[in-house]
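Can you read through this structure? Questions will come right after.
For this depiction, one protein chain was excluded, whereas all remaining protein chains were kept in their positions.
Let's look at subunit A:
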């Protein structure tokens, strides 16, 4: 069987899956490069929407060409995510940026919103490309390469809306049962996910708040320097000193602006992505529980002779395989995800610390040079006074 066409029905030993997780080497083996850029607004009679340009460069054989350029809208990303979840219910699919920002977004298409979304979509596709299993997903390939009309027709082929709804209802009903028989390791995982979700949400709020406070500080500082210039106009003997103070304050002001933008570029998007990841993880747990519940209900039926018991043992056998597969897939992906999370968080916070160090170093240099110039001036004046 072709190792590349991963399907959940295929039993795979956990060991071989773990061997796939060589993320340190992934960058050397990387053969799929994706960028998301150039947001463009499209206006039709029914609606207005944004499309993003996606450029893919690859050396993989299964791709017809080595370079592709397509345009996709948010809806298309949603479709892709849905297909990936369907195909790999217990893998940790990267999160998509939110549909709408809840807090007071009047203009859906303001520039900051679009830019933040573009970056998140770029991250989304690259995370899929870096995932050992998801990178070979067929729908992913079509998403990256198909022309608009090809994609539409492909989309229509999936299971219909009604059947998908039916699945959801059954899922909710059976997920409760799955929780009861959840193996120990998944109980631990679930605890972690719950706590992690709490903490990362708090950190997200704190980080947003810091950005807001820094912005307000910056706004006040802008006014602070110029007052000293105003003052220098009425003080003949203090003109230079006051002007120098004003320029120091202005330079510190610029440094704080840089710190702010560093925060919004490095820390905030990472923390926010993990907030969305934590929601994803809860979904993954539910789906795992649901698969287990299917098995449990059949076992129950056999035990209490509820339904026609002839076919049950065979069905149960298949479901047991399915559960084992799902559990193994999740376990492996979980380790991978945790490792990535640690790296990403570590990097993001180290960056933030670096930004702050740089900010304070700049301000320090500014004020120290002011002080030096003042003392030099003083020494000059003193030597002038000498007879």
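As a working rule, a residue touches a chain if its C-beta (ideal position, glycine included) is under 8 Å from a C-beta of that chain, and two chains touch if they have at least 3 such contacts; residues count from 1.
By our rule, contacts and distances are computed from a predicted model.
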Per UniProt record, missing subunit out of "Phosphatidylinositol glycan anchor biosynthesis class U protein", "Sorting nexin 4", "Aspartate aminotransferase" or "BolA-like protein 3" is "Sorting nexin 4"
Hey, which of A:301, A:316 or A:345 is the one touching the hidden chain?
A:345
Chain not shown: contacting residue from A:40, A:223, A:265 or A:380
A:223
Given A:63, A:113 or A:231, the correct residue touching the omitted chain is A:231
Can you name the residues of subunit A that touch the chain not displayed here?
191-192, 195-196, 199, 202-203, 206, 209-210, 213-214, 216-217, 219-221, 223-224, 227-228, 230-231, 234-235, 237-238, 241-242, 245, 248, 252, 342, 345-346, 349-350, 353-354, 356-357, 359-361, 363-364, 367-368, 370-371, 374
